[in-house]
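The block that comes next holds chain A.
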Amino acid sequence: MCECCVQNNKDIYLPAPATITKRRMLNGTELYLHLESDSGKEMEYTPGQFVEVSLGGIGEAPISISSSPTQKGLELVIRNVGTLTRAIHKLQVGDKLGVRGPYGSTYPVEQAKGKDLVFICGGIGLVPQRSFIRYVLDHRSEYGKVTVLIGTKCYDMRLFREEIAMWQERKDMTVMETIDEAHDCWDGNVGVVTTLIPKIESDLPKSLVMVCGPPVMYKFVLMALAEVDVPQDSIYVNLERRMKCGVGKCGHCQINQHYVCQDGPVFRFSDLANVPEAI
Partner candidate 1 sequence: MSKNININVHHITRVEGHGNIVVNITDGTIETCQWQVPEAPRFFEAMVRGRRYDDIQTIVSRICGICSISHSLVATRAVEDALKLEVSEQTDLVRHLMHYSEQLQSHVLHVGYLVAPDLFGEKSVVPLIPKATDAVKTIIKAHRVANQMSALLCGRITHPVTLTPGGMTRVPTEDELRSLKKELEAIVPDLVTICNVVLSAAEALPDFTRETEYVSLKQNQPQYKGTLQEYTFYHGDITSTDLNGKPPVPAAKWESVANEYVHPQSTAKWTKWHRDAYAAGALARFNNNAELLSPLGKKVAEMFGLKKGCCNPYFNSIAQLAECAHVVEGSLEVIDELLTRGLKPEKVKVALRAGRGHAGIEAPRGILFHSYEFDKNGECVWGNCCIPTNQNHANIQLDFEKLVPQFMDEGQDALRQKMEMLVRAYDPCISCSTHYLDIEFVK
Partner candidate 2 sequence: MSVNTISKDRFKQFVEALIQSDQRVVGVQARGDRFVFDDLKAADALRLDYDVTILSPRKYVLPPKEPLLKFDGRASYESLQESEPMVLLGVHPYDMAAINQMDLLFSQDEYDNHYMCRRKKMTIIACDVATPSENVFAASMGTATVDSGYDMLLTDIGDAYVVEAATDNGKALMNLMPDARPASEADIEKRQAVWKKNEHDLNKHMLECKPSFLPKLLEKNYDHPVWEEKARLCYSCGSCNQVCPTCYCFDVQDEVNWDLKTGVRYRAWDGCLLQDFATVAGDHNFRKDRAARFRHRLYRKGKYVPGKIGGQIACVGCGRCITACTAKIANPVDVYNQLMERTDIG
């Protein structure tokens, strides 16, 4: 590398090696990974952020951080949808991959203190939300009521089942789960996640609501929240776009004037009022 690069001492595109220390399939398509950085240095991040995960020769993809900075290592959940994700699914404990980041905006960890929090998660949307939920649970006294709504398409796709069961045991949070399609082994709520909104006990207009899920989910959830008078500046959405660089250069993740990798992925909904491409 040339002199002036050495001087600046940082290549924003350069991944650092990390090792897989735990691995398990959460369901048929979603793989959970626990990583530790080879340098031994913990990554400093805030819930809501993501990393770029690399396999030399295959490529790179943005992946949300699912762990909380209060714990050791990095947890990711990866859905098998394409080339890179398929290759990651083949990795085993002890295998290495490249990681760079963290990137992007964060959940309002500080502003949320003292407030009631509602998390609305659709499918894999639980993954980034979990980072904040765990953070809140690790700083439980600093936050108000915590309500988590989880909607999954079908019974078999549910993520983090044991952890959710543990959450449900807790007295200091409310967790409601629903699946879209009825299933023999399921005696809980059936229906889309919006059907759970009326059951929320917090004072919704005064709560902060965090929403993350597949693109189709936002419209309906946001409509439902408007109906119960949640102000737009109390709603945070977590968006996803195509992304190449993760650092605000390549242009792919742009939503109107916003770069998902810098201004997002977590947006305050009120900031998206004039952003027609967002939802």
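How were these picked? Simply put, all candidates are chains of the complex that A comes from, given by their letters.
We adopt the following convention: contacts are C-beta pairs under 8 Å (C-beta built on N, C-alpha and C of every residue); 3 or more make two chains touch, one makes a residue touch a chain; residues count from 1.
Model, not experiment: these values are computed from the prediction.
Asks: Pick out the one candidate among 1 or 2 that is in contact with chain A within this complex.
Replies: Answer for chain A among the listed options: 2.
Asks: Across the complex, what residues on chain A touch candidate 2?
Replies: Those in contact with candidate 2 are residues 1-2, 4-5, 8, 10-15, 17-18, 38, 54-60, 81-82, 85, 91, 95-98, 215, 240-242, 244-245, 247-252, 254-257, 262, 274, 276-277.
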